[in-house]
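What you see is the complex with one protein chain gone and the rest in place.
Let's turn to chain A:
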């Protein structure tokens, strides 16, 4: 069983593409080999800045012979059909066999494919792999037409077994496969030949190339940690940076340098960002957390132990940090004056061409933060103040230079401006949570502004019909929706979202359509606050205006036509995200649907409490059986109602009860109704469910003993009305009709 080794040697491959490229090489080549009838024992792929390599062990030396029989037309069939069959099967007319199938004589074609040598197959597969390689971006070079990520220089392709290694004959666009490669660009540039994967890896290491990316990363990480430790310091770990740096070097040499005193007053995050973004340096901090040194990773050894390289890097860093310090000092001047210059500048920054400037965004966020504040335990004045400062840092020089520091710089500058701590923290935290694993803020002011930021974003893009579709979500609205959900649930917040969605949608629509007067908007928003959902508020306001004989602007009609729909559409978008979120926690979609169908479903915490209680209830024996009983009652009732064309909601009377079981059910329903009502009042869904569970035995016994469709019309009607009571009482807890199974 031979082993296959392939190396594609090129100019420097971008670090971020290497890992996926190695995986793609492995997938494409091994898939191709297997499809052509070869098998293999194991495969591994590797990448360095200048090479992609693939080792396939235990490859079969040739593909097996294949034999296929195909049944064709009957003897005597039209000549055209027979010719067509021969063409399709690729056999000559004379080679057709005639067999008696018992239903007459039929032509058969026997197609025999002899096995092929592995080398021949490899050459084909490699050609296809190179030509169809899924680089994120690829290019042509020189006068050729081949595309690769950067110019491709040589290809090593050998099959080796006990007898030695053989070059696989292969050529593409003027590059002929060989058994040789090169070492490190500067330290060992000469070509050398290899006979196997082991030989390849060993010789590469001798030629100052560490083939495996994880080995390079480990070397960097352990050497950097050791150097930091020896100086009594800690390396700030950064897995993303480590992977990138490991993709920039073939022979990592770790060098630790110092940061000039002048810059130690900068916030550590600024030092880290500047060093990482521009120089790809790691940060090293002291025991107090201050960043005091850096680690750079060179791609070579030098006879002065890297001193020249380190000195050069320090010099570059000095210039970089001088810039950062310049930004920081300019920013501090504006911050200590309260940051007004930044807020003014937001007037000139477009948030979205239909949704206005960032200053307008801030204004909407401030109003909403104020409204949300009381419900999340925050002081409304502080929430508004926090929202108004939250985007100030977007105008700062530091954030212009390092966009990733947005929010964090806001916190520093708010502190510098003498704003309360809660306001400063909100400046940083109002963006959170940024994803499913990001921490959710808990400080009330931060929560208020974080909710306002996300609801404003959602309503804004809903107002202009920029909803996510399929895989497209350019404004990260799904993430915003999940953020709202997590903020509410993880902080145990009771709030009705409808009201805020409506209020904000109106503000957004007004911006977009610029058709309502400021007073009209203010009044409308007030109404929404008082009356909740938009439709009710709209009617109330319209009535108030028409009785006061105020003229209604045209804009009002336009709003009325669109806002209620958008509002419910956005709420169901939130519900969809909630379903995904709960499904990940093991709550099935029908349980959520049963809870969603209940009133007040814009109160996400209540909704989830109900769904959790229902899911737990369904796990119990009583729960499962009760659902069956409920469904039986509901089915019989629904059928009867359809047939009779009436609704049996007159109330059942116990005096028409005919059996003990029937009377027992009356008593049980009376008790359950009381208990469920009390439990629902207390929003104790578990208690409501167990009150419902108490109905299981009486319902089962009732169905056991009683025939619903009896001959006495009075009894039948009473029993159907009794079923109706079962339905009503159960549906008060959750819409059990939505449950599956």
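Assume contacts are C-beta pairs under 8 Å (C-beta built on N, C-alpha and C of every residue); 3 or more make two chains touch, one makes a residue touch a chain; residues count from 1.
Operating definition for what follows: contacts and distances are computed from a predicted model.
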Identity of the absent chain, which is to be given by its UniProt protein name, from "Ferredoxin reductase", "Chemotaxis protein CheY", "Glycine--tRNA ligase alpha subunit" or "Iron uptake protein": "Glycine--tRNA ligase alpha subunit"
Given A:66, A:202, A:226 or A:308, the one touching the chain that is not displayed: A:308
Contact partner of the left-out chain, one of A:166, A:279, A:415 or A:588: A:279
Touching the absent chain when the full complex is considered, from A:25, A:298, A:366 or A:637: A:298
Touch criterion as defined above, residue of A:1, A:139 or A:714 at the omitted chain: A:139
Chain not shown, touching residues in chain A: 11-12, 14-16, 49, 137-144, 149-151, 153, 186, 248-249, 279, 281, 296, 298-300, 302-304, 308-309, 311-313, 315-317, 319, 322, 348-350, 353
